[in-house]
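A single protein chain has been omitted; all remaining protein chains appear in their positions.
Then we have chain A:
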């Protein structure tokens, strides 16, 4: 068992009102630069709908994600290493700017500089941000916002394949919901696997998937590889960019910008522990419909003594372990089993999970005049309303309808169970039991989903940069602080005045002194050596075992 920690997110889709605040704040924080105009690390799609970029879920067209080869082993759907190298000069599966939209601005100065008393009202025509020429706006992100897949666009939603006939009949009265999307920070990311330069990596500490901007050479294979199309090409720098899970904030224990600013408070962030040795096997599960279960089983119980021992052996700090034990995402995924991954059939083991929306079902029940809070009515409606459930199954369980139904039953049961309590009636344990839960668990789940405070929704341990500082000697100190530096000779150290000198205290001087640095912070044998930090003089630190004293 190789225990690794993963930062994960759960979104409760019932609460999403489609206000796009997450998208806007994310854009202001990350992609308000030239070359990133069309890049939305976070976007909110109306479903049914085409998504962004248009029809990205049609993997027969885009070839994103993994597939099982004839030998039952995982392989990249768009072709392996050799195919990728042969396609370097022209990637046949790359979305063009028209699949997103051509970004534009308006000639605002035409308004400001219009002469007074002009007979015509001044206008601000749109102007392309790519060519600089005036353009005719044809499409944009969220062009089909709130349309719920009208007749014009319905057949373009790949997830409606096979159920389009039923949808056509009852479309306007059935359902529509919003799907906010960020990078999935997969356990088995195809973007990283597709990168010829090896510039996309998964952070060992928290599993966040990042692009090394100095390592990216613009080969564009990651864009094809990612089945969620959450890697974007910055057309000014020629480099791939993606959602960073706001890692600078996460390292400080703060939630991502999208989560922080979500007005519906529908996002939950927490750690999960998983067994890295079993990821490939889980992703190779033969039947697509078993993938959700395989993925859920990868996640380890942070209270299991064996897992705790494994986590300690893997160097996961205690406060991180504690955070994993209090993780809201763990509870929603593993304990209540109400969170589902988006498109498990891509076999990337995505780590942003969704609680499917019950609201479309509730709306239909209410519209028909029945009691929409009644468990029996809701259960019956979930069974009868095949279309929303089948559609949700296409999104979250590779088409496995019973799993989605089970989740919706639980949400419906919670609604009904809590109504009795709120109305001062006797809670009915039978409602909870009917969905395989008990009353207390149901109330815990209600707390987490309905009234959880900031600190319960976001359980994020701070990053341990202090140890990285010791190991790599990064330049966070003033360079003049080095021993013998200007003005340092006559200064007394603060440690002296605070009584912090003497044996047992590794002082800053010792740490900075190359001759004593190794004794102050011993580098464990067999660990990584960073040759990039080697200044070329002497032996690289940690490359060779240290000689015993005096033998040199």
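Observations on the structure shown:
Criterion: contacts are C-beta pairs under 8 Å (C-beta built on N, C-alpha and C of every residue); 3 or more make two chains touch, one makes a residue touch a chain; residues count from 1.
What we mean here is this: contacts and distances are computed from a predicted model.
The unshown chain of the complex is recorded in UniProt as "Nitrate reductase-like protein NarX", chosen from "Sugar ABC transporter permease", "ATP-binding cassette domain-containing protein", "Nitrate reductase-like protein NarX" or "Cytochrome c oxidase subunit IVB". Residue-wise, the contact with the chain that is not shown comes from A:81, picked out of A:81, A:110, A:312 or A:447. When the omitted chain is restored, the residue from A:79, A:141, A:189 or A:270 that touches it is A:189.
Within the complete assembly, A:97 is the residue of A:19, A:97 or A:111 that touches the hidden chain. Chain A meets the missing chain through residues 34, 76, 81-82, 84-85, 88-92, 94-97, 127, 129-133, 188-189, 192-193, 195-198, 200-205, 212-220, 233, 235-239, 463, 465, 468-469, 472, 474-475, 528, 530, 532-533.
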